[in-house]
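One protein chain is absent from this view; the other protein chains keep their places.
Chain nomenclature is as follows: A and B, assigned in order of appearance, with residue numbering initiated at 1 for each chain independently.
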Amino acid sequence: MKQQFLFDKIPAMLHGGDYNPDQWVKYPEILKKDIELMKEARINCVSMGIFAWSMLEPEEGRYQFDWLDERIESLYQNGIYTILATPSGARPAWLDKKYPEAMRVDSYGQRNHHGVRHNHCPSSPAYREKVREMNTQLAKRYGSHPGLILWHVSNEYGGACYCPLCTERFREWLKKKYKTIDQLNDAWWSSFWSHRYTSFEEIEPPFQNGETSMAAMQLDWKRFTTWNTQDFMEEEIKPLREFAPQVPVTTNFMHLYGGLDYAPMAKDLDVISWDSYPFWHRPGESMGHTAAVTAFSHSQMRNYKQGQPFLLMESAPGLVNWQPFNKIRRPGVHRLSSLQSVACGSDSVQYFQFRKNRGSFEQYHGAVVDHEGSDRTRIFREVAQLGEDLAKLAPVAGSRVKTQAALLMDTPNRWAVELISGLSEHKEMMETVCAHYESFTSSGCDLDVISSDTDFSSYKLLILPMLYMISDELGEKLKDYVKQGGVVIATYLLGYVGDTLLAHLGGFPGANLREVFQIWNEEIDSIYPSERNAIRTGDGRLYEVRDYCEVLHTEGAEVLASYEKDYYRDMPAVTLSHYGKGHAIYIGARVEEDYLKKLYFKTAAALGLPVCSLPENVEKHVREDEENLYTFYLNFNDQRVSLHSVTPGGDLLTGQEIGDTAYLEPYGVLCLKSPKS
Amino acid sequence: MKQQFLFDKIPAMLHGGDYNPDQWVKYPEILKKDIELMKEARINCVSMGIFAWSMLEPEEGRYQFDWLDERIESLYQNGIYTILATPSGARPAWLDKKYPEAMRVDSYGQRNHHGVRHNHCPSSPAYREKVREMNTQLAKRYGSHPGLILWHVSNEYGGACYCPLCTERFREWLKKKYKTIDQLNDAWWSSFWSHRYTSFEEIEPPFQNGETSMAAMQLDWKRFTTWNTQDFMEEEIKPLREFAPQVPVTTNFMHLYGGLDYAPMAKDLDVISWDSYPFWHRPGESMGHTAAVTAFSHSQMRNYKQGQPFLLMESAPGLVNWQPFNKIRRPGVHRLSSLQSVACGSDSVQYFQFRKNRGSFEQYHGAVVDHEGSDRTRIFREVAQLGEDLAKLAPVAGSRVKTQAALLMDTPNRWAVELISGLSEHKEMMETVCAHYESFTSSGCDLDVISSDTDFSSYKLLILPMLYMISDELGEKLKDYVKQGGVVIATYLLGYVGDTLLAHLGGFPGANLREVFQIWNEEIDSIYPSERNAIRTGDGRLYEVRDYCEVLHTEGAEVLASYEKDYYRDMPAVTLSHYGKGHAIYIGARVEEDYLKKLYFKTAAALGLPVCSLPENVEKHVREDEENLYTFYLNFNDQRVSLHSVTPGGDLLTGQEIGDTAYLEPYGVLCLKSPKS
Partner (left out) sequence: MKQQFLFDKIPAMLHGGDYNPDQWVKYPEILKKDIELMKEARINCVSMGIFAWSMLEPEEGRYQFDWLDERIESLYQNGIYTILATPSGARPAWLDKKYPEAMRVDSYGQRNHHGVRHNHCPSSPAYREKVREMNTQLAKRYGSHPGLILWHVSNEYGGACYCPLCTERFREWLKKKYKTIDQLNDAWWSSFWSHRYTSFEEIEPPFQNGETSMAAMQLDWKRFTTWNTQDFMEEEIKPLREFAPQVPVTTNFMHLYGGLDYAPMAKDLDVISWDSYPFWHRPGESMGHTAAVTAFSHSQMRNYKQGQPFLLMESAPGLVNWQPFNKIRRPGVHRLSSLQSVACGSDSVQYFQFRKNRGSFEQYHGAVVDHEGSDRTRIFREVAQLGEDLAKLAPVAGSRVKTQAALLMDTPNRWAVELISGLSEHKEMMETVCAHYESFTSSGCDLDVISSDTDFSSYKLLILPMLYMISDELGEKLKDYVKQGGVVIATYLLGYVGDTLLAHLGGFPGANLREVFQIWNEEIDSIYPSERNAIRTGDGRLYEVRDYCEVLHTEGAEVLASYEKDYYRDMPAVTLSHYGKGHAIYIGARVEEDYLKKLYFKTAAALGLPVCSLPENVEKHVREDEENLYTFYLNFNDQRVSLHSVTPGGDLLTGQEIGDTAYLEPYGVLCLKSPKS
């Protein structure tokens, strides 16, 4: 069988990163040195042009491509491929001066001044035209260069604009969605506080000094912002597809970013890529936890394209500059972090950036090459070492992570939870979702992170943490899933509202799930941060509970655990129901991870998933192709650990054959290749 | 003797609350169910129309009253009376779009966008005209409906507008007050920092990016804001009085609200009502303390009308949605909290709201009927139980709390203290005032909370906590009061300034009170939060002191306690002077409540007030009519307590006769009826 690579031109893992020669055009000796150093570090691919507009078009209509021509060609001659960006993420000053309407308006309705990044109005026709012109130039000039492998559209799309143009488009979007103002009023429950609208023209964005009290409107504003950003992105992509149809397209996503719903945007892209900057070494947080949160994003990214390998587009070899305390990653952590990406489905390790800029904002952001400029630095040597490791992992490229368990995580549901006025201010949606991810994967079994439009049928288990917003359609889909034999594990907040945040009437969980879970959730108690309750399981063990306790009544379900104290003492806290061929577990409180781990291990084992026992802070991930398994073990401890019941195989990194028992060095990694049985 | 009721039509306690059928006009089955559930809960009175403008007048000039006609009539047919609101608290979108000058301008001079509540300019002639039209419609249409018992004008008036119209009215108000710009300059001490004005036209509101340094101007701005709000309210009331002169008027006040001075506004109202949302169950705060702070407001509300029963207009049966952590009230607490209101002088228990709204801002605010919709919920059953309790308390309706001790609390004095630039940032005016209230009432004796325009002569004791601003007139009134035999207990900060914040010259306390208290307060030391001092009393006991220590010199006064350390060690901290037929105690430091409790108990006992010994977290309140006493004992402990020296009588709630000793169940209440001796 032929190995499938993301890019035929690079039959290996990608290694490289953002490269900004536009900052160094007056330093020819440095440009020359760059290529030497890249080759020394086994770099085979760089991203260019990400913020180069003012170098590409220093005055309106005057294009200046010579420096880029030279770079793409020189790199190509040296075996280094180019990912070429469109420069829309930051605009030159002349553009803002000439087209002030291209600058973003803030949430108070004030127009920003020129500056920083991500400061454009996505609705502005003038800006769209400028971007179209620029992208057309790039596509025509570079589309067929043999060194080009991928378009990198803009950079880390995000934010929102509240200008009159966006307001107008919001109204159009709403008209299309709701047809009549009366239907909008009903969906938004706008009669509360006398907020019924007489016409669409009365609707404004949720200005901070305006309408902040209508959650359904804010939710639609967030949906609209995604739609509008995606619409802008599609306009960006058009000339690229027109003039360079053979070159695939990506844009770089961000970790747990809540400003946009990436799920629909992903459909426009050929390849998913993202920028990963884990907070390694944060005091009070285990390396294993940091790793799990990162793995969560990796899982989400690979599932935006149904498991297709993604790209790690940015990462930092040394430190970053935007955390309050930018501690250096300890020796070995860069390698470990990079190989975790690969273990989770990435076919690349790319950096921001190749060479530290000499001045301006990210002057102290880590880079492959320091201000010092040589290959002498520890960071450079670690990068070069990783270059060798990645070369050894070339057989893994193209293989996929496959699993039968998934966690449902819709960004609009996250918005819905965050927009709840009331209960506890400790919503901690993403912390909780990641805690479920971490608890499940501590069993050594991979977990997909999916959105609700995914086909559930390939999964034996679905985890639904804080799935607060459930439309009737989704309710039906989940019901069918269980009826057909699926297992779901859901938590508190399940199914309170429909997709415009109208509460489901008739008792929670709504959307017909009361029938599936066979409980009625009468009240939700938000206890204070200093307070704790506990749940008691059948074997008499206690597990701590905080923040939320739902007061449940069984309507057929079996009680797996009950509350330990307070007025709902001995009432159900965790229940199990049988419905159709499947079953459904409900967790009514925010319970500690120790409980979740046990529950998930037991449930996964019962379903025949490949669970195993792992040391603390050790991760296992499995990629597979048609013939082989590639089993990764990653040690996030700074001490040596021993592994048992290992999937035996040959370690691609060292060439050693590993049997049932193995050792992982501090921050060590194994990648065992074994034939599929 | 005939029992006096607030409303002849309801010879009982009122029970009910905000009812918003305007949100449910498309749910006829729910509207029908509402009345069934109300009757089940013994609800006899609801408030409607509070935020119904967009349903009453969906487009300018097009009125839509049919739904309200139906509700008022149906409710009336079922024995349920209506309190009808004017809808000015929130404006429909069409109004803001057509009359943008009706939207409020913030303290930076920026006009708000449409949205939320309380977002109108009280000066806007256009808005006043729209409100007049609306209120005229309501008064004409419903004024003589037999189901109507009260007008509820707007909702929780508050905030301030900084627009040009308000600026102009502020100048007019100042001209009227000060006559000449020179007199204003002198009163405001504006020569400091060169701030003398040449004409009234130069004066602006205290913009946050403008004049923030002139406390006297800020104080006048707050006075003006009250005046302007009251002027708006009077305009609102005019058509109601004109077209429905027989229907009394209220508006709903708020707990410790510092944005307005309610004292003058109360004079325009026939009935006082307020919205009480105590923070029950806050960690680190005893239930008894929460209760005392609530009782403070009850006392203040009943004294706005010289003891006339007031209405508890809003309260939450379950939880609220606007605290950071919205814990559910434990079973029994709703009943206890409600009956405390009655004990303190309320003739109603009303809720926000009857039925939870299906969407929008207060979706998770507690309500009598849950989204679930039935009478099965714990909350509903507790409300229904309370309905029965209230029915038993009908004999108490119309009776009054009477006492011979009062605490003086002027809102302008609170503003004055909060406007002090300097000393300690721990002003904690209201915390301190409430601590004095709680300390005094722990003696089992009720305490009135009055403003300085009250006739002092019916009181034996006046408490003056942090009475910083004292005009010459008030100084004279206090002096006369003591001279005629009154007793005053005052604290640090007494009489530093006159009513435009000019310091009294010649030594504190000013306004001729140095003569009454016979001390000179030379310095005030603001110690750090981490620091403590103590006072030592004659019997050698020590009481902790924090925040403030005044350095006092006696000029005839006797020393009751002196400082324990620092450079003012052994100098006077608490003094007693005899003046005329009365005496005056001065407390120079922020001393712990244990001291205050002893001082108040002793003082009250010596004055012959009805003190008694109560368990911790137990309150006693007494209402009386011409023939009977109604003695309430309220247990804010979740444990049973025993009472001694009880005023014997028949418990209206259980029908039992109670003797000298009694038991209070956890969260239990007794209401003992006994003939006046």
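Quick note on the criterion: a residue touches a chain if its C-beta (ideal position, glycine included) is under 8 Å from a C-beta of that chain, and two chains touch if they have at least 3 such contacts.
Being a predicted model, the structure only gives us computed values, none of them experimental.
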item: Contact residue for the chain not shown (choose from A:Lys26, A:Lys176 or A:Lys676); value: A:Lys26
item: Touch criterion as defined above, residue of A:Pro125, A:Pro331 or A:Gly506 at the omitted chain; value: A:Pro331
item: Of A:His113, A:Lys179, A:Lys602 or A:His644, the residue in touch with the unshown chain; value: A:His113
item: Chain not shown, touching residues in chain A; value: 20, 22-23, 26, 51-55, 58-59, 87, 90-94, 96-97, 106, 110, 112-117, 281-284, 318-322, 324-328, 330-331, 356-365, 370-373, 377-379
item: Chain not shown, touching residues in chain B; value: 108-109, 186, 188-199, 201-204, 206-207, 209-216, 420-426, 497, 500-508, 520, 522-523, 525-531, 551, 566-567
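In this text, only the chains that are shown with their structure count from here on.
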item: Chain centre separation (chain A, chain B; CA means) in Å; value: 50
